[in-house]
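A protein chain is absent from this complex, but the other protein chains hold their places.
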Amino acid sequence: MDARVINEVNYPAAGLVRGDAASQRNRIVDVSVENVVRLFGATPALHGVSLDIAAGELVALLGPSGSGKTTLLRILAGLDVPTSGRVLFDREDALKLTVQERNVGLVFQNYALFRHMTVLENIGFGLRVRPRDHRPSRKETRRRALELLDFVQLSGLEKRYPSQLSGGQRQRVAFARALAIEPRLLLLDEPFGALDAKVRRELRRWLREIHDKTGHTTVFVTHDQEEALELADRVVVMSEGRIEQIGTPDEVYDQPNSPFVFSFIGESSSLPVRLEQGKVWLDSRPIDLPQGNLPNGPAQLFLRPHDVEIAADPEQALWGTISAHRRHGGARRVELSVGEKGSRVEIELPADLRLELAREIAFRPRRYRLFPATTQAALS
Amino acid sequence: MAGARGLALKRPSVIPGFGLALGFTLTYLSLIVLIPLAALVLKSATLGFSGFWEVVTGARTLAALELSFFTSLAAAAVNAVFGVIIAWVLIRYRFPGRRLLDAFVDLPFALPTAVAGIALTALYAPNGWIGSLLDPLGVKVAYTRLGIAVALIFIGLPFVVRTVQPVLEEFDRELEEAAATLGANRRQTVFRVMLPTLMPAILTGFALALARAVGEYGSVIFIAGNMPFYSEIAPLLIIIRLEEFGYAQAAAIGTAMLLISFGLLLFVHLVQAWQRRRFGHD
Partner (left out) sequence: MTDAAIAPLLVSQQRGTTVTTERWPVRVALIAVAVAFLVLFLLFPLAAVFVEALRAGLGAYVAAITEPDALAAIKLTLLVAAIAVPSNIVFGLAASWAIAKFEFPGKSVLNTLIDLPFSVSPVISGLIYVLLFGAQGYLGPFLKSENIQIIFALPGIVLATIFVTFPFVARELVPLMQEQGTQDEEAALSLGASGWKTFFKVTLPNIRWALLYGVVLCNARAMGEFGAVSVVSGHIRGKTNTMPLHVEILYNEYNFAAAFAVASLLALLALITLVIKVALEWRYADQIAASRRH
């Protein structure tokens, strides 16, 4: 992973250059999570997760609620302590540092702005509470805060109070506030969750720009896979306290390595099949898809709606009865009932095809994955 | 029966009884509250403005009003500080007996003032449990201004606690976490982030305690000593004037006290309005 090039011209010169040993506590770090376990009472929220994040990377922790992604984020921030395991910032033990010492910027879903302070005072807060010897003067604090306000494109709003701002504006102030302390690591907890769809999209683009300009190592938590795929350099897919897969957006979309990842990212349908004699079997019919080196026995066939084509040769293809169809953008989504069990499969076909309910269709997946039944436990 | 007493309903309603309910309410209020209060103002008006002014600024009256006001101020200030601590402890910490303590805070609301008055006197008199400890140190509480303040602290204690508690309970922990990630230590978080947010509630509780204390009679009258110009509170002076048949004078002092109370209430309303404007209705 190449380090991000920092555009020093645009980002407020706050000593945030890699290798600047003088501001050791402000160096952008790489992060190492080693076998972190977090138990709440007897319930494990994290089952021993390990993860490496390179300096300057933008990483998404993606998963449904209960997957442990927020717990992991809070552990990185210092707001929570793992039951066991290690967390390293630049190969130094981060767990022995208190929250205050870690110098991590945290942006909350609900902004957590201080309502009794103006925008400018909010941004400057992290600088004002520093110990006397590290504390910049009031003038300097004000200057830096104004610079950051400008950087997040909210100039002119310095005297306003949070209650007088829109949601999107508040979140940008929260960003500026986190950036003001020259953090080593930027953590975002579902930062756009409280905003409406349009603002969310705008801020996503904005976040990517900011990241490219500042080059901070950034970890953000989201349950929105679209967001994760759009923004992140790498995506960490989590479920029930475990990491299912780590990869680039392309990797987790095109090469999911578990039923959970396949079904969580993008659209998918699955079919219960059998693997035998080198082939895939649906009910008692062979399908001409190779078994590969998967063991004999029950398995799940996963495919995506648009990775399917009508079978020119219906012999040994998949058969389904049309139960419903609807227009979907420029194509048509067809819901099929497949096999004796009537599994519901959704496929995408050209819009101009003539379709009737209860008709049968033979189709083949262009791309698909097979997962042996033992991995079904991880299926959401 | 819409439109009873000349008040028109803003919206027509199928629900009956508006006229009856409002009529009864207004009659009750008029008889019990408005007319008697009008009598008070009327009576003090019979002095004319200069007469009124003379009574209120007369040496003895002024001393009584000042005494009532400033001892109440001191007591309310003490209650503000300790009330916040008590509310903090009750809301933020868990310890055995917390619920009991929480319920007990309301005692001054429930206990008759005369009972509180004699109990406090018994405690702080030179031969009382606490008085006997303080007396050798030269600290006299009963029959002094300090005694008055002690009684007023008792009376006003629940006000600050009960106004601060709900605000503290709803306080967003994320704000504390945010402050910590920004580098603030616990002390800075409490004083720069939490207390300012609590300030409107603290001020409200303070003003309510103050308003209550200024007019307090029963719990003070026994411990005060009631020496004119020194430990004579304004309500007592009103009673003395009444017994002397100086109705107009009593009314004048009463009106002055009402003005002080209303001023304090206005203050409370302004604080709350300011808070709503500043902080938003979040």
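Details
Letters A and B mark the chains in the order given here, with residues in each chain numbered from 1 onward.
Keep in mind that, in the parts below, a contact is a pair of C-beta atoms (placed from the backbone, for glycine too) under 8 Å apart; a residue touches a chain by one contact, two chains touch by 3 or more.
Just so it is clear, the structure is predicted and the values come from calculations on it, not from any experiment.
If you put the hidden chain back, the residue from A:Val37, A:Leu97 or A:Leu370 that touches it is A:Val37.
Within the set B:Leu73, B:Leu168, B:Met199 or B:Leu242, the residue that contacts the chain not displayed is B:Leu242. Within the complete assembly, B:Leu101 is the residue of B:Leu101, B:Leu195 or B:Ala273 that touches the hidden chain. Of the options B:Lys43, B:Arg60 or B:Lys140, the residue whose C-beta touches the omitted chain is B:Lys43.
Contact between chain B and the unshown chain involves residues 7-11, 13-18, 20-22, 24-25, 28-29, 32-37, 39-40, 42-43, 82, 85-86, 88-90, 92-93, 95, 101, 103-116, 118-120, 122-123, 128-130, 150, 153-154, 157, 163, 166, 173, 176-177, 180, 186, 190, 204, 211-212, 214-218, 222, 234-236, 238-239, 242, 245, 247, 250-251, 254, 257-258, 261-262, 264-265, 272. Mapped onto chain A, the interface with the missing chain covers residues 35, 37, 39, 42, 44, 47-48, 74, 78-81, 83-84, 99.
Please note the rule applied: only the chains that are shown with their structure count from here on.
Chain B makes touch with chain A in their complex at residues 172, 174-175, 177-185, 188, 192-193, 196-197, 199, 278-282.
Against chain B, in their complex, chain A makes its touches with residues 77-79, 99-100, 102-106, 108, 110, 112, 114-117, 125-126, 129-130, 161-164, 177-178, 180-181.
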